[in-house]
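Here it is, the structure in full.
Of the protein chains in this complex, one is absent; all others appear in place.
Each chain carries a letter (A, B and C) given by its place in the written order, and its residues are counted from 1.
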C-alpha cells in the first residue's frame, strides 16, 4: 500500500531558482537563505521518497487567462520545465507516476472533488524551485531522484479555493494514495508564500509575525488555521501571500499529530519572505 | 434579485440538430419526435427567461484529451458554435450574461465547488441542440431570445461527478443566482441522455422502464434518485446514458416540491431515446 | 493495478476510464484533429504521413489504417473521438453502430425503430456467455 510519510512546506520564489541556475548561492545575499536548506537536503536523502506529490500554482505560464482550473492534476507521462520569458530552467524533465496519478484522479472525483485532469502540461518555477530546494542541483541531463505528481491550484485569480477546502482535499489525497496497491513512500509538498506582495504601492509587504504564527499552527492547530478567511491573507500577508492556502492541502494529507523536524525562515528573497518546514507523521 | 423559476430536462442528440438544420422535422421519422416539442416552445415563450443556465457536456470538441475539467463554467462574452467535423451549426452565436457568470464563478468557488473558469470556449451540439429544441428555428444572423450561461460537465471520461455532487452543485448554483442583485428570471436546463449506448457491441441499448422511472423520480424522489451509482447508469441506460447525471444539477437548483408541466418521450432519434421534461417551482 | 472494476461485467461495452484514456491518448488526439478541414485534407491525401505526427502504438496505427472501429476502442479509443474519424469517412453515428455491433446498417436501423436493444439479457457478461455472444 502506498503511504504518505511526511510533508514539506516551501516557498517557491523564482529568484531562488535563478540563484541556483547562475551559481550565486554562496554570495552574501543568498548564503543565509540557502544555509537553511542544507538540513532539508540531508533529510530528503534519508526520506528517499518514491513519489513527491507536489502542490503548487502556475504563474500564468501553462495556463493563460482562457482556462482557469481551481485544481488541475497532472496525469501526463512527463512535464517539461516551461519558458517563463527567459528560457526554460536548466533542470531535468519531471517524470510522473502515471498510473498512480490516474488512480488519484479517479478517486478524487468519486470523493466529490471537482478536479481538472491534465494530460499535457508544462511546469513553471512554482514546481521546479521546490524540487531544486529539496533535491539540490540537478542538470538538464540528470534525473530528479523521485517521480512527481503535480497538483496545480489557482491562486492567481481571486478567489482561490478556501483553506478549508484545501485541507479537506489533502485528506482526500491521502485516501486516494492509501488505496493504491503498490508499496510506495510518498512525501507531499505544499508550496508558495510566505508573506509577499508583488504589486502596486504596497509591494514589499512582509509580516514575520503572521508567518511565524502560521508555521507554528501547522503543527499545533492545523484545523483552526485552515479556517482563516482569504481577506486575512490578503491584508496580513500581502496579495500574493494567499498562496499559503496550498500548504493546507499538504497539512490535510498528514496525521492529526505530526512532528516538526526542521524549520527555516529568511527575509528577503527578492520581494518575498522565504518559509520552509518539514513535518513527519509519527512512526506507527 | 435573480431567481430560478423552472427547470428543463432535455436530450441533446446531434441528429435532432441536423434534422432542424436540413428542414427534415416533418418527415415520418422525425415528426413524432418534434411534435412533443410544440408545447415546450409555447411554454418557453411564456416563461420568457432573461437567462438560461445551461448544463451540458462537450463531446470532445472544445476540450480535447489534454485538459478535462469536471465542471467548466463559461465566463466569456460569447460562445461560437463549433465545427464538429461537418461545419458549425447554422445557429446564432450564444451570448453570455458575463457579469452574472463571473458572480456565479466566484460564489461557487467560495462555496467549495472546484470549478474551472473558461474565458474562451466554443460550444457543440450538447449546448446548441437544447436551445434549438426549446427556442425553435433561429438562423445565424438571428439572436437567441435569452442570454446563456454554459456549464460544461465531464461525462466522457469515467468517472463523471457523482449524482450527489451534481445535485449539491445545483443547490450552490441556486444560492449563487439568488445572491445576484439584478432582477432576472432564470431557467436552468439539464441536458443529455436518456438511455443510449453509442459504442461497441451493445450499441443501441434503450431502456424505457429506466428512463420513465428516472423522469418520475425527478418530481417524486429527487434526492434518492441523485444517489444512484454510476455503474447503474452504465449497465441499465448504456455507457452514454451516464449523461443523465447532469439532470441532477438542474433538479438540485429547483425547489424540493415542483410541478411537472410537460413531458415527452420518444424512441428513437438515431441511437438514442429522447426524453424531455419541464418542471416549475410552485409560485410563491 | 489490475484493480477489479464494478463495470467490468457489463457486456459489449468499453468504459473509457483513466486507464483507457492514458492508453488511448495519442490515438484520441489524432481522431480529434479530424475536426478541422485542413487536417482532414492532409490526412486524406497521405494517411501514413499524417499519422507519423502522432506517437501512437503500432497496433493503434494499424487499427486506424484498417478502420477497425472496435479495435480502436479496445486500444483506448473513445467513441466521441473515433466518430470524428468516421465523420471524415462519411460515416454517421448510426452507421458506425451498425458496423461496431456487426449487425449492419439496415438491421441496426430497424432494431432502433422497433424500440432499440432491450436491456433484458444485456446487463451482465454472464448473460451473453450463456447466449454464446462474445
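Details
Definition applied: a residue touches a chain if its C-beta (ideal position, glycine included) is under 8 Å from a C-beta of that chain, and two chains touch if they have at least 3 such contacts.
This is a predicted model, so every value here is computed, not measured.
Within the full complex, the chain left out of the display is in contact with A, B.
Contact with the chain not shown here comes from a single listed residue; of A:205, A:253 or A:277, that residue is A:205. Screening A:48, A:66 or A:259 for touch with the missing chain picks out A:66. Contact residues of subunit B toward the unshown chain are 75, 98-99, 102-103, 105-106, 117, 119, 180-182. Within the complete assembly, residues 14-15, 59-61, 64-66, 82-86, 156-159, 195, 197-210, 229-231, 234-236, 238-240, 267-268, 270-271, 273 of subunit A touch the chain that is not shown.
Just so it is clear, only the chains that are shown with their structure count from here on.
Computed centre separation for the pair subunit B/subunit C is 25 angstrom, with centres defined by C-alpha atoms.
If you average the Cα atoms of subunit A and of subunit C, the two centres end up 40 Å apart. For subunit C, residues that reach two or more other chains under the stated contact definition are 17-18, 21, 25.
Residues of subunit A in contact with at least two other chains: 106, 117, 119.
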